[in-house]
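Removed: one protein chain of the complex. Kept in place: all other protein chains.
When the chains are written out, they are named A, B and C in that same order, and each has its own residue count from 1.
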Amino acid sequence: MNGTSRTLASEIAASAGANAAACYQCGKCSAGCPMAADSDLRPHNLMRLVMQNRRAEALSDPTIWYCLTCETCSERCPNGCDPARVIDALREMSLAAGISQTPKNIKAFHRAFLEQVRTNGRVHEMGLVMEYKLRSGDLMKDATNAAPMFSRGKLSLRAHRIKGIDEMKRIFEACGTGS
Amino acid sequence: MNAQYTATPREGIAYYPGCSLHGTSREFDESLRAIAPVLGLRIKEIDDWSCCGASSGHMTDHLLGVALPARNLALAEAEGFDRVVAPCAACYNRLAISQHEIAADPGLAERMPDILGRPFRNSVEVVNANQLLRDAADAIKEKTAATGKPNPLVGVKLAAYYGCLLVRPAAVAAGEDSENPSSIDDVIRACGAEAVDWNMKVECCGASLSFSRTASVVRLGRAIVSDARAHGAEAIVVACPLCHSNLDLRQKAMTARGQEPLPVIFITQLVGLALGLPAGQLGLDRHFVPTAPLLARLSERALAREADEARKKAEAAAKAAARAEKVAAAPRGGEPE
Amino acid sequence: MSRVGVFVCHCGENIARTVDVAKVAEALKDHPGVAFTTDYKYMCSDPGQALVRKAIEEHNLTGVVVAACSPHMHEKTFRNASDKAGLNKYMCEMANIREHCSWIHENRDEATAKAMDITRTIIEKVKHNKPLDPIRIPITKKALVIGAGIAGIQAALDIADGGHKVILIEKEASIGGHMSQLSETFPTLDCSQCILTPRMVEAYQHPNIELHTWSEVESIDGYIGNFTAKIRKKARTVDEDLCNGCGDCLAVCPAKRISSEFEVGLGNRTAIYVPFPQAVPNIPVLDRPNCTLFKGRAKGLAKDACGKCKEACLKGAIDFDAEDTFVEEQVGAVVVATGFQLYSIGREQPQGLKGYGEYGYGEVPDVIDGLQFERLASASGPTAGAIRRPSDGKEPKTVVFVHCVGSRDPEKGIKYCSKICCMYSAKHAMLYKHKVHDGRAVAFYMDIRAAGKGYDEFSRRAIEEDHAEYIRGRVSRIFREGDVVKVWGFDTLSGEQVVIDADMVVLATAVRPQPDAKKLAQVIGCSFDEHGFINEAHPKLRPVETNTAGVFVAGACQAPRDIPDSVAMASAAAAKVMGLFSAEELERDPAVAIVNEATCIGCMNCARACPYNAIEQREICTVDGHVCGHTAWVNPGVCQGCGTCQAVCLSKSVELQTFTDEQVYSEINALCLWE
Partner (left out) sequence: MSETMVKRTPAADEAFEPRITAFVCNWCTYTGADLAGTSRLQMASNVRIIRLPCTGRIDPLFIIKAFERGADGVIVSGCHPADCHYNSGNYHARRRFAVFYDFLQFLGVDPRRLTFSWVSASEGAKWRDVVNEAVSNVRAAGPFHAYRALAPDPPAVVDEIDALLAAAEEGEGA
């Protein structure tokens, strides 16, 4: 396997250990996928794109962000292709490549979440919701639930910061996702 | 590095609450802390634990998704524990997968101490609340009987909902049949309640997109709640904060008008009820779908059952007495002359 | 002193172009032990062979080396030539200077030098060859056919019609196998029973066929032409000679609710039973574990709890104390035709396989398999041919047929295609539509594999004329939802999720070998693949032979097979058997190992290494006849001449004739004459 002949499938096989090349397009993954009804591309379509080495399409397709990682597809795949891992890998590559099509709100959520982890060591949900809404822009959604959340003591205003916060920064940098 | 690594083995189980159990799902934390001593489970919260990264971690960067949980495994290890319980299904899933992947990849294992900046042997076993409580099933039965109070859960129909994170991938399913798991059902039975046989046990509720794809999430949740109702369940038992907040918070949107919403309770709260602990201590008042009506119904039935049994006893006693009297009253045969 | 003749061939230009043949012949003239050398244009031509024969006579050669093409090409030719000239043919060898020299080198000097080396090594070998006689083995002209399904019956009939005796073994109470359970057969939709029953009767009545039903093969020893088979006749409790098949015993049997194997659980039978009305022989067998009397005996009751059948039998054919008996048969050939079983999707699975939790582990009552549907559709079946679902006996208005359940599913442990499912599922859809006109038949498939005469037309007919809805995609989940069976699928062609509320689901489950297939294969000594299917000797050129000489294979025990394939294989196997039986004796190359009893220490390493179990332990006795030691003995009939024994022999006491140590070492020695 020399560098020039690296295909999307072989890259994913190497990084995530998921063998898209073994997919025979039976569609069992899509038949059980809870999000299939709401996405344009289904797991088996994504597998197809990977098999055909259609990198740009695979990485820029919003569907990869609709995956719940519920693993139903991987659990039932007759060939052990592990579509969930493949989609994980696609998301990772898509972020790394800075693909613009990534749905704003989803990217925003993950960014917000990890930012919390990096700076506090834990996720402070109130802060998370706030930050997420700022990044995604839909300020009113779920605002209705915030009040009852307080009343039930489910949201605290004070963020907890762990002692070993420098460890967190170290981990993020070591994983090349610092800042 | 190994020099400074001197953890003396420690009794009990390390406890990794994770962010939600300190926030939106604190009742899960409260109820676990409430039942643990009763069942003789010695759990100790890991000092200075940090977030496992949840789905955002591994969706964004595979290595990060492994490293964030690993830090907490390392902490538990350093405290000298060989087991850590992660009640939150999402945390459990991430911790277990991280543990699994590092064990499977020597190269990764080698890099870990450097990435974490602390020694790490990956020696800690990860368990979830279901496993913990299923193993404690006998203790649950015993302590429930020991309360002396009538068990409100006897005969109540409950739907055990596992969702995705606790049973998939098979590698971390911890002996569960991914298509047909049984741990929560076992705990339900141990509590004296009845586990209904339904179809949505392992279908995903969509929680990980709870904020971003609300429409899909409501669609998925509706399917689950209505199937549970269709099979006669009076409540849904969960072991996952995401499932819980999703099914609890959004159930209004998931149920038709006029329909009574189904309470969604944590497996630990269920056990707490069996053990006769007060609802407040179990955080049952924190839910969006009120649990009070159900609890009221249950205690009514319990009282009714008790009264019924008392009546039966009384009747039996009366019968016995009557028989005794008859014998006494019977005319004695005359002595032969 | 040996007198070897060396004959260097030009092969026209093929050798001469790059090898200086004259020089080779010249150079070897003075090689020790060489009496004569020459070269000629076409050594394999008649004049060429004549030249060899003439030289043998004139120079009374003790050995011949033909330096020409590969021994695989002309060894036979020149050995026969030598034979004609009165030289033992095993004293003639080929030196391959064409394929291994002239054709693969351009440099003439190099090629010539190499040709000399090659020829020289063979000369050295021939100097140590010994005159050998071909081995002759007697043949018992009687065949054993194991399994009396359609393949076994066909093979038995063909051999019997060929005028040879056949022993036909069937482990069930009746012959007929799976074919007797089928309703109609593809691609003609003719009734299975109607075409099979006559053949069953013919086999039963054939003067050359001896039938043993309710019997199993205990052991098979010996080798090609000379097998000894031990057959266990399981206690039937009913005397086959006395019974006249009146059925009175069945009528009175109190145990009536035993699930029938023949009806695949869809019907019941009595404890004493005939599997099905057309059974051959029409003689009942008593199922002891389910019999009231034997249950009682098992509990240790003083007096028998039942015995109605015995009372009812006017012929006195029933003997509760009958026991298994054994018969021994001498046969010359064996045909294995043990057939298949269907994969079950349940929780309990044999090693290496997984069940279908996502399809409910077969615990949903209205989810059945293909064989069960055959019984529903069969006029002689539990519903007399009416399609009724098991749970409530209702006529299903929507039936889903799922292809590839287990098959082509490596994760469940079966990666092969079961071959027959596409066709029988199409047939099922048709039969259903013919019986339930307002019904809806939906088939989930991955690919339609309908290769065969009239096959694709047939499956197209299901779609075009009978309007079965074919959906391309695997099914993800099957579960019971109240009165219906929910089927979650995906149409990969229209790109939509499909959910079907079915009344009944038919799973085309994978074809697997019989549960005891591996055990039987080991008993017979033929190899099987990772799934337990019997291996053919060569996938293309020897499809009905096994790698044990004299043992042949037919039908679905070798791989998933439909009826036409099985019958074709059976007739092919029969032809092979008759070919074997056509000679009085079997002649084989004497390339077999021989043990030197004088030096053998009896460690039996050789026996452990032998792939053919050709080596036995022999006792050495003193004059007064008591055992004083052991040595190995190679059965020349079984030995195939691989020489593995020789390489593992500690005392160098076993020698493979034609490849002795002496021969090989002198070849190696000859190489030191390089440079």
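Simple rule for what comes next: a residue touches a chain if its C-beta (ideal position, glycine included) is under 8 Å from a C-beta of that chain, and two chains touch if they have at least 3 such contacts.
No experiment lies behind these values; they were computed from the predicted model shown.
Student: Please identify which of the visible chains the hidden chain touches across the whole complex.
Tutor: The undisplayed chain, in the complete complex, is in contact with C.
Student: For the chain left out of this view, which of C:51, C:594 or C:664 touches it?
Tutor: Counting the whole complex, the residue in contact with the absent chain is C:664.
Student: For a quick check of understanding: of C:121, C:270 or C:407, which residue touches the chain that isn't displayed?
Tutor: Checking each option in C:121, C:270 or C:407, the one touching the absent chain turns out to be C:121.
Student: From the list C:100, C:206 or C:460, which touches the chain that is not on show?
Tutor: Considering the complete complex, C:100 is the one touching the chain left out.
Student: Could you list which residues of chain C touch the chain missing from the display?
Tutor: Answer for chain C: residues 1-2, 32-33, 70-72, 96, 98-101, 103-107, 110-111, 113-114, 117-118, 121, 124, 127-128, 527, 547, 591, 609, 611-612, 640-644, 646-648, 656, 659, 661, 664-674 touch the chain left out.
Just so it is clear, only the chains that are shown with their structure count from here on.
Student: If you tally the C-beta contacts for A-B and for A-C, which one comes out higher?
Tutor: A-B
Student: What is the distance in Å between the mean C-alpha positions of chain B and chain C?
Tutor: 55
Student: List the centre-to-centre spacing of chain A and chain B in whole Å, with centres computed as mean CA coordinates.
Tutor: 27
Student: Where the CA atoms of chain A average out and where those of chain C average out, how many Å apart are those spots?
Tutor: Taking the mean C-alpha position of each chain, the two centres sit 52 Å apart.
Student: For chain B, write out the residues touching at least two other chains, lowest number first.
Tutor: 178-179
Student: Using the touch definition from the top, which residues of chain C touch two or more other chains?
Tutor: Residues 358 of chain C each touch two or more of the other chains.
Student: Using the touch rule from the top, collect the residues of chain C that touch chain B in their complex.
Tutor: So the residues of chain C touching chain B come out as 357-358, 361, 479-482, 486.
Student: Over in the complex, which chain B residues touch chain A? Could you list them?
Tutor: Going through chain B, the ones touching chain A are 19-20, 22-26, 48-51, 53-64, 67-68, 71, 114-118, 163-165, 168-170, 178-179, 202-204, 206-209, 211-216, 219-220, 249, 285-288.
Student: Would you mind writing out the residues of chain C in touch with chain A in their complex?
Tutor: 358, 404, 408-412, 446, 472-477, 488-492, 495, 497-498
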